[in-house]
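And then chain A:
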Amino acid sequence: MAWDSTTVARFKKQYGSGLRESSTYLGQNYMVVDSTIANEVLQILHDEEAFDYCVDLTAVHYPQREKQFDLLWILYSFERNERLRIKTMIADGESFPSSTSIWATTDWLEREVFDMFGIKFDGHPDLKRILLPEDWQGHPLRKDYGIIQQDEQWVKINLGIESGQ
Partner candidate 1 sequence: MQPVATTFFFYFLSGLTLISAVLVITRKNAVHSALALILGLIAQANLYLMLYAPFVAGVQIILYAGGIMVLFLFVIMLVNLERTQKEGQFNKQWLVGFLAAGALGVLFVAVYLKGKDLFPAFAAAPVESNNTQLVGDMLYGQYMFAFEIASLLLLVAIIGAVVMAKKRI
Partner candidate 2 sequence: MTDPKAYLSHLELGEKDETFLDSNELIINMGPQHPATHGVLRVVLKLDGEKVLGAECVIGYLHRGVEKIAENRTYTMFNPYVDRMDYVAAVSNGLGYCEAVEKLLNIEAPARAKYIRVILTELNRLTSHQLWLGTHALDIGAMTPLFYTFRDREEILKIFEKYCGARLTTHAFRIGGCQYETYDGFERDVKKFIDEVPPKIDEYEELLTTNRIWVERTQGVGKISAADCKALGVTGPVLRASGVKWDLRKAQPYAAYSDFDFEIPTGVNGDTYDRYLVRMEEMRQSLRIIRQAVERIPEGPIMAKVPKVIKPPVGEIYHSIEAPKGELGYFIVSDGSTQPYRVRVRPPSFVNLQALDLMVRGQLVADVIAVIGTLDIVLGEVDR
Partner candidate 3 sequence: MLDYITSYLGMNTTPGQAGNIFWAVVYILIVFGGVSVAVMAMNWLERKALAHFQIRLGPMRVGPHGLLQPIADAIKLMTKEDIIPEQADKFVFWIAPLIILCASFTVYIVIPFGPTHAITDMNIGILFMLGVSSLSVLGVVMAGWSSNSHYPLLGSLRSSAQMISYEIAMGLAVLSAVLMTSLNKSGTGTLSMIGIVEAQQQQHIWFAFKFFPLGFVALVIFAIAMVAETNRAPFDLPEAESELTAGFHTEYSGLRWSLFMLGEYAAMIAVSSIAVTLWLGGWMRPFPSTLTGETWDLVFSLIPGFLFLALALIAFIGVVRMPKHPYFRIQTMGLAGFAAVLGLIGLILFVPPVRERIQDIFWFIAKVAAFMYLYIWYRATFPRYRFDQLMRVGWKVLLPISIGVLIVTAILGVAF
């Protein structure tokens, strides 16, 4: 279902086709924007549209697509009591400008996305793995990473066992 509001109109005017889609699904609004302008959109949403709370940042992996990753920001505005999802698509190996300077909370969230999907964020102050050990191989939430797959070598060296399974 298409979604229209002053916010959407504003972006449409500013970026034209850069704003790919703006819809409502099950009562939740989201916008799909081009990866080139996504960071600017986020900045404007924070500075001018009062989306002062970044609830979550995450990614979804679609291995069949050319641009494999959906990057998603879930935003909330205390003032307007409104939620908004911003979605952008990036290809494997492509990096994305970090939004830590917009919402400090994305520091760890970006680290987690990097940890789980291997998406790099430019300008992140300290991009390293957060949940997995630092020298772990592979990014587990990618679809090509099997559920019982693990970094055999790491397990052998650090845990002294043949396999963690």
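Rule of thumb we're sticking to: contacts are C-beta pairs under 8 Å (C-beta built on N, C-alpha and C of every residue); 3 or more make two chains touch, one makes a residue touch a chain; residues count from 1.
The set was built so that all candidates are chains of the complex that A comes from, given by their letters.
Bear in mind the structure is a predicted one, so any value in this text is a computation, not a measurement.
Candidate 2 is the one that touches chain A in this complex, out of the options 1, 2 or 3. Chain A meets candidate 2 in the complex at residues 25-26, 28, 30, 52-56, 58, 60-61, 72, 74, 78, 81, 83, 85, 100-105, 107-109, 116, 125-126, 129-133, 140-141, 143, 145, 147.
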